[in-house]
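Missing here is one protein chain; the remaining ones are kept as they sit in the complex.
The first chain written gets the first letter, and so on, giving A, B and C; residue counts start at 1 in each chain.
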Amino acid sequence: MASTSRAGQPADPADPATSLAGWSLPLSPDGRAALVPPPPWHFSGDAIGIDFRGDPAAMAAVLPRGLEAAGDGSASFVFCDWSSSADNDSRLADDPARGQYKEAYVAVHARLDGVSVARVPYIWVDSDLSLARGHLQGFPKKLGTVHITRAVSVGRGGPHVEAGATFAGHVSSLGRQLARASVTLRDPADPGFIPKAMRLPVWHTRLVPDLAGGEPLVRDLARNISTDFAVAQVWTGPGELEFYDSEFEELASLRPVEIVGAFRCSVAFTIVGAEVRPA
Amino acid sequence: MASTSRAGQPADPADPATSLAGWSLPLSPDGRAALVPPPPWHFSGDAIGIDFRGDPAAMAAVLPRGLEAAGDGSASFVFCDWSSSADNDSRLADDPARGQYKEAYVAVHARLDGVSVARVPYIWVDSDLSLARGHLQGFPKKLGTVHITRAVSVGRGGPHVEAGATFAGHVSSLGRQLARASVTLRDPADPGFIPKAMRLPVWHTRLVPDLAGGEPLVRDLARNISTDFAVAQVWTGPGELEFYDSEFEELASLRPVEIVGAFRCSVAFTIVGAEVRPA
Amino acid sequence: MASTSRAGQPADPADPATSLAGWSLPLSPDGRAALVPPPPWHFSGDAIGIDFRGDPAAMAAVLPRGLEAAGDGSASFVFCDWSSSADNDSRLADDPARGQYKEAYVAVHARLDGVSVARVPYIWVDSDLSLARGHLQGFPKKLGTVHITRAVSVGRGGPHVEAGATFAGHVSSLGRQLARASVTLRDPADPGFIPKAMRLPVWHTRLVPDLAGGEPLVRDLARNISTDFAVAQVWTGPGELEFYDSEFEELASLRPVEIVGAFRCSVAFTIVGAEVRPA
Partner (left out) sequence: MASTSRAGQPADPADPATSLAGWSLPLSPDGRAALVPPPPWHFSGDAIGIDFRGDPAAMAAVLPRGLEAAGDGSASFVFCDWSSSADNDSRLADDPARGQYKEAYVAVHARLDGVSVARVPYIWVDSDLSLARGHLQGFPKKLGTVHITRAVSVGRGGPHVEAGATFAGHVSSLGRQLARASVTLRDPADPGFIPKAMRLPVWHTRLVPDLAGGEPLVRDLARNISTDFAVAQVWTGPGELEFYDSEFEELASLRPVEIVGAFRCSVAFTIVGAEVRPA
């Protein structure tokens, strides 16, 4: 039922119909104006995450048809400070204003074809590249202001990665605080441990409405195909998480009723394509 | 050859397949999280614009197949301070953080089927709503920081709308200045005069690449169908315009070789749908 | 008791001791780097304001010694979209990124020497020029993100200045919403009417702590000496106002218990110097 395909795009192919180049908008004569380069895309980040349980009915209500609710209201909230690069666009790695961004999202645990998966109903980032790249994947990104505690390697200006250190994150959008979290490191995780929020495949809805009316131009389910997944410096410990109301969001209905655990880790992977299914 | 259609979308229709609602991403149970509401969308703005000529070959090079170059290198650069609202989402009008935004763009004059039209190859805005709403139309929007002189109605803190007053705009993105312009008001325009940059229909390329590989999911030509166009307080006068290099842009190839004229005006219209043609 | 003086600073005087010039930091060879030019400073803005009453004890608690509480808990909250210029620095008027800014503040009504005055205990702006210029006056400015509804002159993208139109403002700082207000225009004010929040002299504390220890380098009371005050397009009508908690602020203790009235107006004045008294 699923049509699987790995991306095999040439880098910035010239438009077959004209001289305009660009994998995404904007098209331009040399293809240098395009916002999103073609994959592969590489990601390295420092994340803090809170595993929690909310109202099971509210969690089920954010799942599209085809995904089955986990049933126990389990979900994770993640803040991540990302660096990204692209094989076909060296400017992402060369310029910190282009490749780096901060992100906050909630991942609701679910099942698809009997396999544990996740759904990210809500996510905020602080970069247009990340927003547009996300929409192409089905990540429903909006702009937000995200702050995440950085680890320091010397001195007392901030926390070191060590037992007892606390790392916090918060996200706001349109002037409203949306979520706030912290984790206090207790122990390095066992070797091989990967936080659930980092390893569940995430199924998105790709949706492109048609301004000309009628059915959407695109509406399907998609998940990224990724390689080279790695985590490092995984610590776990107690955490805190709060959601806040905003008239522009429905995150608050997923608010935590129980904190299951929390972690901080470094994480990396490469996105090479997507698997797609009918919505 | 063109398939024309007016949008007749219900407001935030529930997903026919699930309980999720939203004209655009993010989908949510109540449809309140969606970034872009369905049209009609209303726009009111204060614009400054510079009509100029650049290198005709460079202007022709940013046109997609199907659009014929004007031949004389004519184009306009516009800064606009927008307020927007939507019939189906009162939050745009109610909250200045949601409906208001600033925009800068270049419109290259062209011809399609013998009619004068325009193409906007490059455009920057400071709002995620505007960016995502633009991508759905084919506007190739990126985030930028846009500053535009506001008119004042009392005192000496800024210019009044009167002869001799200068209004300026500039746009930067990723820390680079991209364009800078100013107009000095000389005369109110004759009744009925509409700046060319405000009245040419703009033909966009809607482009949605497929992360799963192969051909784009969407690739066509589109122009907005709009109603209730109006201008007010149109003044003309001498102007200045400069473009600057950025490794992320190709705007500089369109740089002005001759300033034709400049204007300041208030402008309004309503977007109700789109006309679409094959790319 | 008060030592009154009008500023008679030459424009960007050269440092008498060296070749460095600048009325404020940064000093530089040509004086072009200075953040704040010397007065006179001109201001023109569009303001919305809410007159309200809070807890009288809380209002009294934000007054410095020397100011007597109004006793009835009366105060005003104002959002203003400012354009500013300076006789000695044409760059403020020439560049919208430099002279324009948005501001939100609370003004607590009080008495000094038997005269009605105001105190602004808390204020947020979105510009470094405004922040530094404010600190020199004693305005205790912090950075915030301020959004204010703009009036439009044509179309339906935003409100016109007319009966029934609603104008809103909100301010956030460090990701927390701090205050939100709106006014719905009912009637143009009578000729000569000036909102109280616009006409009370504001007494500030100028405070410069000494990093070397001991008493502050500067600690006195000051109010601006201004000329050319004007208001225009004053409308009144019902208003709404809410304050929110933040661990970085004490604004919430001044929260409204009664809304007295609301207004929208354009306002202008020129600051030429200061009157100073011992703290």
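In this section, a residue touches a chain if its C-beta (ideal position, glycine included) is under 8 Å from a C-beta of that chain, and two chains touch if they have at least 3 such contacts.
None of these values were measured; they are calculated from a predicted model.
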Notebook entry, point to check: Looking at the whole complex, which of A:Ser76, A:Thr149 or A:Ser253 touches the chain that is not displayed?
Noted result: A:Thr149
Next item on the list: Out of B:His109, B:Arg133, B:His147 or B:Arg264, point to the residue that touches the absent chain in the complete complex.
Entry: B:His147
Next item on the list: Identify the residue among A:Ser28, A:Gln100 or A:Thr205 that touches the chain left out of the display.
Entry: A:Gln100
Notebook entry, point to check: Which residue, A:Ala104, A:Leu131 or A:Val267, contacts the hidden chain when the whole complex is considered?
Noted result: A:Val267
Next item on the list: Against the chain that's been left off, what residues of chain B make contact? List them.
Entry: 145, 147, 170-172, 175-177
Check: Can you list where chain A touches the absent chain?
Finding: 42-46, 81-85, 93-97, 99-100, 147-150, 152-159, 166, 168-170, 228, 230-233, 266-270
Note to self: Need a quick check: the contact residues on chain C for the chain that isn't drawn.
What the structure shows: 3-9, 15, 17-20, 22-30, 32-33, 35-36, 38-39, 58, 61-65, 91, 95, 97-98, 121-123, 127-128, 131-132, 135-138, 140-143, 174-175, 205-214, 217-218, 222, 224, 247-251, 253, 271, 273-276, 279
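Please note the rule applied: only the chains that are shown with their structure count from here on.
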Item checked: Same-residue or different-residue interface between chain B and chain C, half as cut-off -> same
Margin query: For chain A versus chain B, what separation do you get between their C-alpha means, in angstrom?
Written below: 29
Notebook entry, point to check: If you average the Cα atoms of chain B and of chain C to get two centres, how far apart are those centres in Å?
Noted result: 34
Notebook entry, point to check: Which chain A residues sit where two or more other chains touch them?
Noted result: 175
